[in-house]
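Removed: one protein chain of the complex. Kept in place: all other protein chains.
This part shows chain A:
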Amino acid sequence: MAASSSRAQVLSLYRRLLKESRSFPSYNYRTYALRRVRDAFRENRSVEDPKALEQLLNKARDSLAIIQRQVSIGKMYETQRTVVEPEPKNL
């Protein structure tokens, strides 16, 4: 019911956040975003309180919007790869 629908919501948000984070052209922003998203979801894995959950979901939604905007900006001003980055696969 309520629990399972929110679980689905959480999972969907999590996937979208990771997918979007992967598109950061900057190596450091990309790795940070991925790491931070994973750690934040892991940290709050056992939150049950619906109010707290709703708050966290809203925060995640805001973050998703920020990441989407910042990825677009990043793509406008792309720069060289850093020395530790692997070569992009599909180029």
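By definition in this document, a contact is a pair of C-beta atoms (placed from the backbone, for glycine too) under 8 Å apart; a residue touches a chain by one contact, two chains touch by 3 or more; residues count from 1.
Basically, contacts and distances are computed from a predicted model.
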| item | value |
| --- | --- |
| Among "Myotubularin phosphatase domain-containing protein", "Cysteine desulfurase", "Elongator complex protein 4" or "ATP synthase subunit gamma", UniProt-listed name of the chain not shown | "Cysteine desulfurase" |
| Where the unshown chain meets chain A, residue by residue | 24, 27-29, 31-33, 36, 39, 66-67, 69-70, 73-74, 79-85 |
